[in-house]
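Up next, subunit A:
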Amino acid sequence: MRDLVSEMARHITVKGVQIARNGSALLDVPHLTLGGPGPTLILGPNGAGKSLLLRCLHGLIVPDKGHVEQGGVLLNANHKARQAMVFQQPVLLRRSVAANLDFVLKRQGMPRAARKMRIAELLVEGGLEGKARQSARSLSGGEAQRLAILRALALDPDTLFLDEPTSALDPSATQVIERMILRASASGVRIVMVTHDIGQARRLASDIVMMQGGHVVEHGAARQVLDDPQSDASRRYLAGGLVT
Partner candidate 1 sequence: MIRNFLRAALVSLGLFAGPAFAEEPFIVVQSTTSTQNSGLLDSILPWFEAETGIDVRVVAVGTGQAIRNAINGDGDVLLVHATADEEQFVEDGWGVERFDVMYNDFVLVGPKSDPAKVKGGSNIVAALTAISEAEVPFASRGDDSGTHKAEIGHWDAAGVDPAAASGTWYRETGSGMGATLNVASGMDAYALTDRATWESFGNRGNLEVLVEGDPRLFNQYGVILVNPEKHAGVRAAAGQRFIDWLIGPDGQTAIEAFQLNGQQLFFPNAK
Partner candidate 2 sequence: MQGFAVEFSAAIALILNGDPELWAIVLLSLKVSIFAVLISALIGMPVGAALAVARFPGRRVLIILMNALMGFPPVVVGLLVYLMLSRSGPLGVLELLYTPTAMIIAQVVLVTPIVAALTRQVVEMLAEEYSEQLRSLGVSRLASVPVLLWDARLALVTALLAGFGRAIAEVGAVIIVGGNINHVTRVMTTTIALETSKGNLALALALGAILIGIAVAVNAMVSTLSLRAEREGLRHA
């Protein structure tokens, strides 16, 4: 029962969201509800408006029209405090690996000793043990993205947004990160992730939001969207066609 309540509280609903620049619509989503527990993947070609939608969900961008709700109320600071986001290019502070984690833990008011333990745990989780004192900027691309995810998890979020976190990484680094994401999901963190990689969507998604040209063209269970797409745009994209 409690789980259901907290599940409801995490429902994100997009209502009449529009963003336009210079007269052309970049994003136009009349209605979208992200419910279920499993990872949601937002899939589509470049320029489909995936990242823009993700930023609206996280409150980084305020849409020209419409709004985003969570748990039935307008997205507010309390919601945002329970959300975290990982960007395509990890933005790491110019400090050590441990200091990057310490930064967010300290902001939560965690005492020093507890922070130290939590950092150690997180580093193990991300396979970065032994790199605590290394400069974060000297990490490899995969390590840097792992640290960015760890730092997001350090916030203890109920929702984690990821914007194509593996698009610049090779398959083995991608695999490590996908495992981290699945573990986070299994531990109860709601995952909303943007990708243009169909294989990745197949590997991770429980539901898929298919986008094209600023519109949501399809939203459904992953298997259904991938194996039996209902829209022309989805079919062409999934068939490997060039969708423009």
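We adopt the following convention: a residue touches a chain if its C-beta (ideal position, glycine included) is under 8 Å from a C-beta of that chain, and two chains touch if they have at least 3 such contacts; residues count from 1.
These made the cut because all candidates are chains of the complex that A comes from, given by their letters.
Predicted model only: the values in this text are computed from it and were never measured.
A.B. asks: Just give the number of the candidate touching subunit A here, out of 1 or 2, all from the same complex.
C.D. replies: So the candidate in touch with subunit A would be 2.
A.B. asks: Help me check something: in the complex, which residues belonging to subunit A touch candidate 2?
C.D. replies: Interface residues on the subunit A side: 55, 58, 60, 77, 80-81, 83-85, 87, 91, 93-95, 103-104, 107, 135, 137-138, 155.
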